[in-house]
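For this view, one protein chain was removed and the others were kept in their places.
In this document, chain identifiers A and B correspond to the written order of the chains, with residue numbering beginning at 1 in each.
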Amino acid sequence: MEKLMAALKAQIVEQLNLQEVKPEDIGDDQPLFKDGLGLDSIDALEIIVLLQQHYGIRIANPEQGPEIFHSVRTIAEFITAHQTAK
Amino acid sequence: MYIYIQGTGCVSPQETAAGNTFPAAVLPWEGPRLKAWEPDYKQWIDVKLIRRMSRVIKMGVAAAKLSLQEAGVEVPDAIITGTAYGCLDDTGVFLSKMINQQEEMLTPTAFIQSTHNTVAGQIALMLGCHAYNNTFVHKAFSFESALLDSIMILREGRSSSILAGAMDELTNHSFNILSRFDLYKKEPVTYEQLLKSSTHGTVAGEGAACFALGTEKGPNTKAKLTGLTTLYKPVGKAEISPDITSFLAAHNCSQEEVSLVITGRNGDASGDEWYEYVENTLFAGKPVAGFKHLCGEYPTAASFGMWLGNRILAEQQVPADVLLKGKVPEQIKKVLIYNHHKQTHHSLILLTAC
Partner (left out) sequence: MHSDVWIAGGGVICGIGNNLSECLTAFERMEPGMAHMEHLHSVHRHTFPVVEVKASNATLASWTGMPEKISRTALLSRVAAQEAWNSTGLGDIHQYRVGFVSANTVGGMDKTEDFFADYLQDPSKGHLSQVVHHECGAITELVADAMGIRHHISTISTACSSSANALMYGSRLIKNNLVDVVIAGGTDALTRFTLNGFNTLMILDPAACRPFDDTRAGLNLGEGAGYVVLISEALAAELPASKQPWCRLSGYANANDAYHQTASSPDGTGNFLAMRAALEMSGIKPEDVDYINLHGTGTQNNDSAEGAAIARLFAPHYPPVSSTKSFTGHTLGASGGIEAVFSAWAVKEGVIYPNANFSKQMKDLPFSPVTKFSAGLQLQHVMSNSFGFGGNCSSLVFSKNAQS
């Protein structure tokens, strides 16, 4: 889980071009959207593609985004659950 | 009703964004491609927003912010931009990925940012400006249309200050493709020689220039935008002279009253013939200045010319690097900017000192 979260942070920073953010600055439970890291709906769509590219996971309904993408930990949990389920 | 230039801002291949005055010296360039001198955008744009912005968006926003700052205007009554190419970098990114990835696994950011009105939309977003917002994308009339729309809206009398501007970027793809159209010089050329070269082709440029226009003088107003017109595909040089004469007459300006003519001369022999013709037939003996050796050629380059014209009126002097011929009068009152792009899109802008 720790390894997955570290990888996710690096991928998020790269994909979203978060210029002034270092992967290690992102807290495992820090909210990614709004007051947390300040991401928005476009970023959510970017993360959907990220999950598809790196983890082969498809999210068909963007409405699911806010729940899954709450924090790096929730995304990691989603990936783990999804991958074990397969 | 007079229309005053309340503030200007310019990002160009020269250090125009550093202090909004004439740069002390010309930044020399080599080869047929001029790149914008970019300021530290963080002074105007939140880092959270910068991460998604391509160069043309940053240049446009910076020029807009500079012009509003100089005008002392926080939120204008309209935002009107012109861009011939739009957000080319984002367009190229999305297009390339779409082709290389066979339409799969594409992400939205480049597509969203590729929309032509991104710059105007971003400025509105940053300023919280709910007012009229429009973007003209008509080749080398993009800037002129934005200016004309601004003038017409100001004349309606309900707006006091409008942000009008133009921006275009050059990307690796666009430079490669435009080069294949044989637009640029094959031989090495410097900024000192460009406008005197009598060979084929010019150099490519880019930049953004914005103007806060208003019906009243601002604290830094030095000039009025007296007139503007465009001429589409004139049949020959002979057609242009009566058009210029009647344009001046429509704005109660005789040829003698023009203190300085700024032309869009770009070093391309056949295009420069038009300027030569107008200089010799209508403005013999008048001082002439040029600007495309500073910013390069691009469809909205007339906006750089207008920025320069305003600076000349503000400082009442013509920098030696831009004066091409003639003697500048003691008082510079009226500046005529005559520009054409590829001989098809001609425009005239008349500025008056105040």
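The rule is simple: a residue touches a chain if its C-beta (ideal position, glycine included) is under 8 Å from a C-beta of that chain, and two chains touch if they have at least 3 such contacts.
Predicted model only: the values in this text are computed from it and were never measured.
Although it is not drawn, the missing chain touches A, B when the whole complex is taken into account.
The omitted chain makes contact with just one of the residues B:E70, B:D89 or B:D149: B:D149. Considering B:V26, B:A84 or B:L195, the position touching the chain not shown turns out to be B:A84 (whole complex).
The chain not displayed touches subunit B at residues 79, 84-86, 91, 94-96, 98-100, 102-104, 106-108, 111-118, 120-122, 124-125, 127-139, 141-142, 145, 149, 152-153, 155-156, 173, 176-177, 180-181, 230, 232-233. For subunit A, the residues touching the absent chain in the complete assembly are 40-42, 45, 48-49, 62.
We take it that only the chains that are shown with their structure count from here on.
Mean C-alpha position of subunit A lies 42 Å from that of subunit B. Interface residues of subunit A, counted against subunit B in their complex, comprise 15-20, 38, 42, 45-46, 49, 52-53. Residues of subunit B touching subunit A in their complex: 47-48, 50-52, 105-109, 112.
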